[in-house]
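A single protein chain has been omitted; all remaining protein chains appear in their positions.
For clarity, chains are labelled A, B, C, D and E in written order, and residue numbers in each chain start from 1.
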Amino acid sequence: MQRLAFSAVVLALGTVVPAGAYAQAAPGRTYNTVIEKLARGEPVIGGTIDTPDPDTYCAVANAGFDFTWIEMQHSALTYSEVEDMIWACRGAPAIPFIRVPDATEGDIQKATDIGALGIIIPMVDDVQKIRNAVTFAHYPPLGKRSQGGGRYGALWGNDYRATANDNVMIVAMIESPAGVAIAREIANEPGVDAVFAASSDLSSFSARRQGDPEYEALVSVIKDETLAAGRVLGGPLAWLGSRPEDGYLFFQGPGAGALIRTGARATLEDSDPCRFLPPGTAPVPGEDPCEE
Amino acid sequence: MQRLAFSAVVLALGTVVPAGAYAQAAPGRTYNTVIEKLARGEPVIGGTIDTPDPDTYCAVANAGFDFTWIEMQHSALTYSEVEDMIWACRGAPAIPFIRVPDATEGDIQKATDIGALGIIIPMVDDVQKIRNAVTFAHYPPLGKRSQGGGRYGALWGNDYRATANDNVMIVAMIESPAGVAIAREIANEPGVDAVFAASSDLSSFSARRQGDPEYEALVSVIKDETLAAGRVLGGPLAWLGSRPEDGYLFFQGPGAGALIRTGARATLEDSDPCRFLPPGTAPVPGEDPCEE
Amino acid sequence: MQRLAFSAVVLALGTVVPAGAYAQAAPGRTYNTVIEKLARGEPVIGGTIDTPDPDTYCAVANAGFDFTWIEMQHSALTYSEVEDMIWACRGAPAIPFIRVPDATEGDIQKATDIGALGIIIPMVDDVQKIRNAVTFAHYPPLGKRSQGGGRYGALWGNDYRATANDNVMIVAMIESPAGVAIAREIANEPGVDAVFAASSDLSSFSARRQGDPEYEALVSVIKDETLAAGRVLGGPLAWLGSRPEDGYLFFQGPGAGALIRTGARATLEDSDPCRFLPPGTAPVPGEDPCEE
Amino acid sequence: MQRLAFSAVVLALGTVVPAGAYAQAAPGRTYNTVIEKLARGEPVIGGTIDTPDPDTYCAVANAGFDFTWIEMQHSALTYSEVEDMIWACRGAPAIPFIRVPDATEGDIQKATDIGALGIIIPMVDDVQKIRNAVTFAHYPPLGKRSQGGGRYGALWGNDYRATANDNVMIVAMIESPAGVAIAREIANEPGVDAVFAASSDLSSFSARRQGDPEYEALVSVIKDETLAAGRVLGGPLAWLGSRPEDGYLFFQGPGAGALIRTGARATLEDSDPCRFLPPGTAPVPGEDPCEE
Amino acid sequence: MQRLAFSAVVLALGTVVPAGAYAQAAPGRTYNTVIEKLARGEPVIGGTIDTPDPDTYCAVANAGFDFTWIEMQHSALTYSEVEDMIWACRGAPAIPFIRVPDATEGDIQKATDIGALGIIIPMVDDVQKIRNAVTFAHYPPLGKRSQGGGRYGALWGNDYRATANDNVMIVAMIESPAGVAIAREIANEPGVDAVFAASSDLSSFSARRQGDPEYEALVSVIKDETLAAGRVLGGPLAWLGSRPEDGYLFFQGPGAGALIRTGARATLEDSDPCRFLPPGTAPVPGEDPCEE
Partner (left out) sequence: MQRLAFSAVVLALGTVVPAGAYAQAAPGRTYNTVIEKLARGEPVIGGTIDTPDPDTYCAVANAGFDFTWIEMQHSALTYSEVEDMIWACRGAPAIPFIRVPDATEGDIQKATDIGALGIIIPMVDDVQKIRNAVTFAHYPPLGKRSQGGGRYGALWGNDYRATANDNVMIVAMIESPAGVAIAREIANEPGVDAVFAASSDLSSFSARRQGDPEYEALVSVIKDETLAAGRVLGGPLAWLGSRPEDGYLFFQGPGAGALIRTGARATLEDSDPCRFLPPGTAPVPGEDPCEE
């Protein structure tokens, strides 16, 4: 897999301009490094956070991911807990993105106030939903976001009011056939920066698994409409390796629990090569150092 | 490295009887699987916990470790937080061990009440300190542990009062030359099940690093006295591989943060082989797929 | 009062099929024991929870109730707190039901993700509200519930995705004359398993007390429409004894605070029979052992 | 600035009747002292709370403010946290007002259940939004507020159900040109007690600063329509001094952080007059006691 | 059982003077109602608290108990949690007593600072331990308690410094044969107000159950020495009924969990008389209304 591949796709499609389809004349400072990487055609990967622990958050945010995918749809995290995590780990390289539970004014207000630079909207099957998200996530004149207290200034600088509209990304997730049916409208809605093809709910809704032609046809629509609209295409991390030519650039990676399991397995096998061997298996053919 | 090796060492030293040098005539049921593994001469490894998050705790406790090393000396964890973690993750294979901040009556009482089956005493440089730990951690007639409410019964069974003395392990850490000076008394103190040679503080106190003869001489005293007393010998996880013939069986492994870093690196490299390459480096000699 | 009575009523009305009016062809495993009891015509009683304490939750969930009525409309409980309580007390006989504050996508998503098997919708005076609840609480093809992380699998089994639609009950509360006016539509809405006649708000809205003919007429409409639709009828616990022939099967019982008061009174009177006597009252006529 | 001034304005406009434009025939007991003060034409000032600490809350609530402006739009405070603060500080002179994140049924229900006597609705640019707030904040027959458990009774008395409609104030904030455009409808909506001209968002939306004629024209519309409707007029605290003749009576004051800074400066300068002097400045002309 | 009985015993033993054996010349205001009741010879009963929930605390503190027995020896409660509970429920009739984990300066300081008016010292088997408790719990000149911030003033009045020594009770628990051996010294130590014969640990230490002559002999020593010293005698609540002539006045009652179970059983049986019947049992002989 070559980085070139991504750029090639990107170039073929014209310029990828995240947060730009909606941007104002004189773009300001960019501190959302995810936007910069995507603009260069590089893939970005988010580590998933679904537990309210600042130390765990920081471990993920400093582990090599480009952003944190703070999961508030399928977790019970409160904004108060998420605020503490983002703040405790300010300065980490991963940019905070929040998958909000819904696109209400309250959700988007709080997510942006506490400093998220990415808002991921689940289950978009209605244009009004993503339009609301865009509206509440951007300051006037682009949207109707309210100004007021928050951590954003201490996190991102005193010019936040002037620069936020260029740094807050909107990611629309299409997770059902009803969403696929309006994929073109979603992808072309001003202010939508990326469209994410969600594999798991798409299976649940379509009752088809990955690889099934019916399932793949749904995914193709999302992919084609997104790229045709010049937006960033997102999907599960497995597709970074398995669909390298498809133009996916924005990926959701594993959560802290899965990372701990992977890390523990590596650590324990390294320390004690016999630890996880099933009985009767020799790590090196012909020898079995793990049996007495 | 062979499992045989451990057993051989153990057999050479006589029977390893954790929690038994102090045990009553008719030993009861054993639910501390660490004791069972040690009795079979198998190494045990603990995953370190220093953050108050039940989900993170559970991820570690289910990741393949034999026990959790709940760090209360060098963390600000409260017993209330630790109680919630152990309870939330009841049934996980890793047995909860707590490194207490001190060997006071209150510390040991709370650590055992919330269900720890291992008490790790740091900085033992005084026989009275470890004697207090043994006394407060065991019910009469062996010790002076008070009965009362707690989670232990729901965690370990209705026969807890009758079986706890056989299931609660005491680990004494020797971390300074003053402690080394009384290593023989510590190792032979009734009720001490294991002695741990702490590498980091021992360096700090001795101003010598691992490998330095003076440092190694201190470690040798701990090792020799512990094995001579028929107790379990403990140390940092790196020594499992590097000192395989020395008889170490009880190891402190990495914490959640380190496991996340290790797991993230493995995941990200697997997804994107070029992610961590320094500029100009090709993963396969002769090809550089990471450059456009 | 005889259990027979309930069954007689039930039989007279045809089969009570909770979670079934909406069910798929091949129903799966049932782990919501409330559904099983109701199917047998047995009354079910919920202990109310309105405080975020896992120990208190567990005490209620193990005290003999069939379900817990986790009160999120008239309390400030967060989903994070409720998740911890349900998880800390997994395995208790009472099944978790949540009265949600509203029927938004976010509310229903979180309530089901954290493992509630009953969703109680307050203040239904609009068919769309209960229809949303049904939609967001059921997986496709019945509804639009999103899949994703959550505690449900660890709580209810690996077949949760396949069985959840048969185990999640929807209870619609009619609490106002406006709701009574559409009681027939509510009771007949597919996916509604039970209809609850709420006594207190119905008084507040109608400005009539129980017993007043106008009030009773409202209750009768709810009762008649619910039973005619073959749905389970719910009401306050007092009606279990006072309206035994009316077909009520689903009851809200007291909260932890009231149970503590009742329990304390019983305990204290048992310990000291004179404790609560008003001055000058003798527990046995003619003697006053409580005065010196 | 004279208190007379306020009364004069008030008298000129006819009676200010907060919570009364919507009130029932026989008004009950008033315990919302903000309403009483406003009825007397006195200005009321709220201390802003945006951090979840009961001690800090109490310090503000006892510091001389008339009410607390509990900020839930631009903070991540949960209702659970706010409930604890109000309860911990019951009896303090400042009356709890909550700026809710949105005017949903759930928001208003929780805000009133935990004992707020003022509901401040941000970003009103749609009559339905303020109408919902009024409906959910008032008991029948005026509104559709649900009865049920809560702290309100312990805070405000056993007659709360009968008196709440006369004691819960509704404050509508107009923060955008779209809101200004419907200022007359907002001010005349039954149940709206006060209208607040929000300076900061109005600047953000209009891209004009205070003093700019365009900005001031917007403010004038709000002011004129509010006073014409006989409602209370609100604004930022700075306007108490700077616009004394304009009829503003309801003010948002600084938050705890700003008060701490002000208090620290006063304390430190009082203790050490040289503490904040820039180099070369003498507190008294001609002497420089701060240099050695 | 008659209240007279208690008084008779009390009178026979001379005056019970809790908090008085150590008191200053001019005793101040008494707000510890437990002291007043004991002085009148009335039994006092404490409801046990071992979970950090203010609502549950308040339910217990308002349920008819004379004091709350806040359990910090056999629970993981932090002083921060206990402070919140006492404060949230200020004004409740039950007086807060804390069983501290140990008699350290820190424990006693925090327990008294947060407003406890009773300090219960577990496991007294050493005179120095109870002497420390007395010293740290009383202001000079009686002890060495430090003054400083705390909730005590807001809870108990501005004269707290002058009156605390007369209102803070010290209860020494004798729970082992070693404690029994010094029962006389404990009971006669100045500043000890009550001595508690702990049944459960006494069994654990003596390996004898209640009723066993050896066990009863230990209890008799505690009882006799306590009464001979003119101190209040305490024990488990069951002894209020079962040992009415023995002079016990200070009792530990059940915890919130047990009260919930008792309350639920009463409530559920009252609502549905057949609920807890074993199969084949009729509540009234000859009829079985619980079978269909």
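In this text, a contact is a pair of C-beta atoms (placed from the backbone, for glycine too) under 8 Å apart; a residue touches a chain by one contact, two chains touch by 3 or more.
Just so you know, these numbers come straight off a predicted model, no measurement behind them.
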Where the missing chain makes contact, among the chains that are shown: A, B, D, E
Option touching the unshown chain, where E:Thr33, E:Thr78, E:Asn188 or E:Gln210 are the choices: E:Thr78
Sole contact to the chain not displayed, among D:Val60, D:Ala187 or D:Leu233: D:Val60
Residues belonging to subunit B that touch the chain removed from view: 50, 52, 71, 73-78, 81, 101-102, 104, 107, 122-123, 125, 175-176, 200-201, 204-205, 207, 255
Positions on subunit D where the hidden chain makes contact: 1-4, 7, 43, 45, 47, 50-53, 55-56, 58-60, 62-65, 237-238, 240-241, 251, 253-254, 256-268, 270-276, 289-292
Absent chain, residues of subunit A that touch it: 54, 84, 87-88
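Quick note on the criterion: only the chains that are shown with their structure count from here on.
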Graph distance between subunit A and subunit E, where chains that touch are linked: 2
C-E or C-D, whichever has more C-beta pairs in contact: C-E
Classification of the subunit A:subunit B interface as same or different, half of numbers criterion: same
Recurring contact interface, reference A-D, options D-E, B-C or C-D [over half identical by residue number]: C-D
Sequence positions of subunit C contacting 2 or more other chains: 50, 52, 78, 104
Every chain pair in contact, whichever chains are involved: A-B, A-C, A-D, B-C, B-E, C-D, C-E, D-E
